[in-house]
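One protein chain is absent from this view; the other protein chains keep their places.
On to subunit A.
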Amino acid sequence: MALSNVFETPAAGFNFDNTSRNAALEGLFDGGQTPKPMKTGTTIAGVVFKDGVVLGADTRATSSEVVADKMCAKIHYIAPNIYCCGAGTAADTEKTTDILSSNLTIFSLNSGRNPRVIMAVSILQDMLYRYRGQIGANLILGGVDCTGNHLYTVGPYGSVNKVPYLSMGSGDLAALGILEDGFKHDMELEEAKELVRLAIHAGIMSDLGSGNNIDICVITRQGVDYIRPYQVSEYKDNRKTKYKYRPGTTPVLTEKVVRLKLEVVQESMQRMDTA
């Protein structure tokens, strides 16, 4: 239907038409009843070791007080040699890392090179600052490239920090305690994996927003080892019976089959121009 009050086609990108309506609705509900976005209230951690980077994350996604996803994947793929853990609003971290990964793929197709971690960090910084923190994404980027092993953290406003060990999310203080105590430069692979596992475990035990299983991702020059799950939580719910209905549970009283008669009215073939 052609509307007579639309003078220009709407611009691409974010559409702010509903903000005044949302503000009016919030006033009507008298606070506290608008749907909350799914946050990943998380523990994520990363450690640089001798041959590369180890990233770890828990797998719980919460929507205020309810666990929305018990097996959420928080370690996102950016490039073959770069992975990113995301904390904050789940949709924001996923979309941002998707866009970042697409941009880096275009770059590597154009130039024929593997992307560097600092490129990913710069793109993220520009993008997040442009939206002044409205995109709630706290990210830990880790990767191995020709200049070495790197671990960066990017905050929602675009602040960047480069450190050998990191943790973010609501359980970051607990995890950081373990990391501060156990970190040494140039650790071996098994030591690093154990340290990250302990850090995430501390976050799971001390924080309500983190829980369930632990995922670990090891990035080295030779390749990536994404272990999901690395450690399964011992508090699994055991279902006592199967809840699927057997066929024949509901009795069938009558059955009537009507065939649809379709007749061919017109048949035309068009060759595809593959020149």
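A few notes on this one:
By our rule, a contact is a pair of C-beta atoms (placed from the backbone, for glycine too) under 8 Å apart; a residue touches a chain by one contact, two chains touch by 3 or more; residues count from 1.
The criterion applied here is as follows: contacts and distances are computed from a predicted model.
When the listed names "Phosphatidylinositol glycan anchor biosynthesis class T", "Proteasome maturation protein", "Pyruvate dehydrogenase E1 component subunit alpha" or "KIF-binding protein" are checked against UniProt, the chain not shown comes out as "Proteasome maturation protein". The hidden chain makes contact, of the residues A:Ser64, A:Gln134 or A:Ser159, with A:Gln134. Across A:Ala23, A:Val66, A:Cys146 or A:Met272, the single residue that touches the chain missing here is A:Ala23.
Touch with the hidden chain on the side of subunit A covers residues 1-21, 23-24, 26-27, 99, 102-103, 106-107, 110, 127, 130-132, 134.
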